[in-house]
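Every protein chain but one is kept in place in this view of the complex.
For chain A:
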């Protein structure tokens, strides 16, 4: 038990000190607060008459004892008598009686001493020796880091011996869905109900938690995900299972009893929010404080695992009781998922409110307990609401109503909905469908992962003896996932709100984690455009239409890829159905869209109401380059070409990351230099152009981050700028562009043949150097303009470039302008629609 501990002098002493005498010798038993040695220090004391100001400092020498901060046997001194010590350092070795490595409620579990006693002899409290809580069902049992390491090594050894990994399983909406709507209970008892078959194997238990009368003794209805029993049984041969839920302890245990009646799968490895210590996030470190190399998580939400994303296998949320969601997630922010059936606005509001409250609590330093209490009450009221309002019954009633209406073509819609007991129509459709297949895929993935892990382990082992260095399952998981969509370049349309950073968004992170590259705009390289079918961003769709190889698919395709971990066949998910049959459809669409361009003038580009694909398509074609009232578009384009990054650089990092290390000082210098050179020397254009080109080359390294920064951070202000500028833009410019657009179809065709270097983005960059010179012209022409306006007013600049015609007016540039035009029109369109 005894452990040698090096004890330092501590930084509370008045250094330099001189060791006067060592009071104890090696081998002596020492107790806490025993004087171990005597030391002296010198200090200055102010003496004299303080009133008259006649004071001087006199040196004083003081002797003091140094006491032992812990019990044990003195092993050896690191200091000698007479030594002068300038600063804190090791002083003595003590073999401690007990190192207090396990503590329970402030008691050392090894020696039984009270750890909470504060002592002046020790610099730190004894409770700090065991800071880690790593037991599932208790928070008040803590261990030291060395002990945690030891017990984790044992766990690792045991797992390796039985060739298993650890699997942390979330409950709600991952393996089960819970609901407290009493309607379920009624349906279960009523064989005539259309949902009777579906709810037949719903398990129930009664929980008595909560002070509120309604929630007290309420019944919980637990629906297991189809195939759960077999899944757990087979998975438990490869994984040691843990339950980690945001529900209460009682809830967690009851659910564990439902899905694992013999306690064979989970044993006592159940952790709930009562022991989690955090209402908003889960952490693997709570259970595996040292190493998470052998831990896999399955959860339906990734945002609750902020620090353990690499280990997470995200599962499609299980939604059996429609619209109920996760009854234990009231604390958590609203989920951002691919395909959740839209949660009730109520829930959203609540989540926002919760978030607000958290923010408030942080801001005001309000007692977190209080907030937690409020939230608990909120959850209670949410549960109460579910019991009282019976959302499922409403849903079924609605379904019945629809059925009825469908049956009798005449809208006869009052009776059955209003009276619950009225006899149901003969053919009622059920609300609850049990058609989930997620677990099959999940089992496949987990098996694959397990195999990969032990393959890599065996390989490592055969090479050399493995110490504590086992393969990291997080890396393997990443590798497995990265293969799935490798080679795909995906752009999104109508999926995310406009001013979100797509690289940081949930869906963006998922796409990149599956090995695809995420594109913010539609360009030649893009292979798939993922659209939100219910609310398509029409602009990017049109852009995608220019490239026949781009597959326009619904979000469901992406979701299916994420579920199956393969690049599934796009055919059933294609957005334009006719594309499936007609190979040349895209090309034709392109031509026809060109035709349409000319009659664009007066046509309103309104909001798209749900229509058939064919209708939609026609609509889309007409919308291509909006004119007339939508004058903002031009200018927005010009703006955005400077602001948005064209592609993600290697490593799939958000371009903003580059900014952290960006040297702003040098940029400013360059700008100053540039401006200065423009004002004093403007005649020899050629020289300047060359110079600028050089500058531009330097700039290219940091250009994308620069642009993205302004686009994301000052989105609103840029938007407003756009508008104001649009009004000031000259009609001549617009007309010029219109002409460009008309001719853009053919040029586009040419561009398709060119290599990747000629992508609009690259060409854009090349053109920037030209801009530099033209900018100077502009500057010269209007010397009274304030500087910011010069840099911002690219509208006029571009015009100038084109008018000049000497430097860059060739075919290439025209095509480029057209391309960009299309891209930006697309973006703007998306913005309009989502707004």
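Just so we're on the same page, a residue touches a chain if its C-beta (ideal position, glycine included) is under 8 Å from a C-beta of that chain, and two chains touch if they have at least 3 such contacts; residues count from 1.
Following the convention adopted for this analysis, contacts and distances are computed from a predicted model.
With the options "Rab GDP dissociation inhibitor", "Ras-related protein Rab-20", "GTP-binding protein RAB5" or "DNA-directed RNA polymerase subunit" in hand, the undepicted chain maps to the protein name "DNA-directed RNA polymerase subunit" (source: UniProt). When the whole complex is considered, the residue among A:53, A:112 or A:665 that touches the unshown chain is A:112.
Considering the whole complex, the residue from A:268, A:388, A:534 or A:571 that touches the absent chain is A:268.
From the options A:64, A:135, A:250 or A:452, the residue with contact to the unseen chain in the full assembly is A:135. Chain A meets the missing chain through residues 1, 102, 104-114, 116, 135-138, 141, 143, 147, 151, 154-155, 158, 162, 262-264, 267-268.
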